[in-house]
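Here you go, one structure.
Only a single protein chain was left out; the remaining protein chains are all shown in position.
What follows is chain A.
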Amino acid sequence: MATEATGGGLEFHPMDQFVVRPLFGAGEVHWYTPTNVTLWLALTALAAIALLVLGTRGRAIVPNRAQSVAEMAYGLVHKMIEDISGKDGLRYFPYVLTLFMFIVFGNLLGLLPGAFTVTSHIAVTGVLAMAVFLGVTIIGFAKNGAHFLDLFWIRSAPLAVRPILAVIEVISYFVRPLSLSIRLAGNMIAGHAVIKVFAGFAAIAAVAPVAIIAVVGMYAFEVLVAFVQAYVFTILTCVYLKDALHPSH
């Protein structure tokens, strides 16, 4: 596929970093085998818990650094869900905050050299997206009953175009989990692969300075992307939640 750096003894494939390997030994991967995915999923959860529980343990009036970061994350998600989903969306705030912290830490920990990016796997992001999709659908039917189908049958549109709009709305509704999961995984795969491709060029002496500067630039950009993708995932969850709570507008 892409570059293979030759000379300098640095040879790797840009997609090698996404291979799932057993943590101990080199046997086959079964469903119970502890793999690098298991390790980094656990570290992601631990990092989120460490920031939110240990960081705010002091409950200081003038917060220290960890506490103010935790408060900022809390405030960001709280404001987002209040602005977009409305006051009654705040019941689902704990889940949305968990989602945001998990994705943001999964993305950021993946940027550590030698780390494994759990959010680059569609198996991981697919579960997150399906949980949001199924949860929102169940909430929608539980809150509104058959009224929830108004989401697809738009009463403000002229009667003649309503069937066409209904088809489009149904398609766009069922493509949600796909676009949510592929967006997050695709952004992570692409960013990390680009960094690795530039790192491959660094083995060639003539272009090494350019390649190293490019790696630094891409890395900084990826830190931004890691945050923005977590933000986008969370904000779309809030939008879907709004649709479930108030389907008629």
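Assume a residue touches a chain if its C-beta (ideal position, glycine included) is under 8 Å from a C-beta of that chain, and two chains touch if they have at least 3 such contacts; residues count from 1.
Quick note on the criterion: contacts and distances are computed from a predicted model.
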Undepicted complex member, UniProt protein name, chosen from "MaoC-like domain-containing protein", "Acyl-CoA dehydrogenase", "ATP synthase subunit c" or "High-affinity zinc uptake system membrane protein ZnuB": "ATP synthase subunit c"
Can you tell me which of A:Ala115, A:Met130, A:Ile212 or A:Val239 touches the chain that was removed from the display? A:Val239
Per the whole complex, from A:His78, A:Lys143, A:Arg162 or A:Arg183 the residue touching the absent chain is A:Arg183
Using the definition of touch stated at the top, determine which of A:Leu39, A:Ile84 or A:Leu149 touches the missing chain. A:Ile84
Had the left-out chain been drawn, it would touch chain A at residues 80, 83-84, 179, 182-183, 186-187, 190, 228, 231-232, 235-236, 239
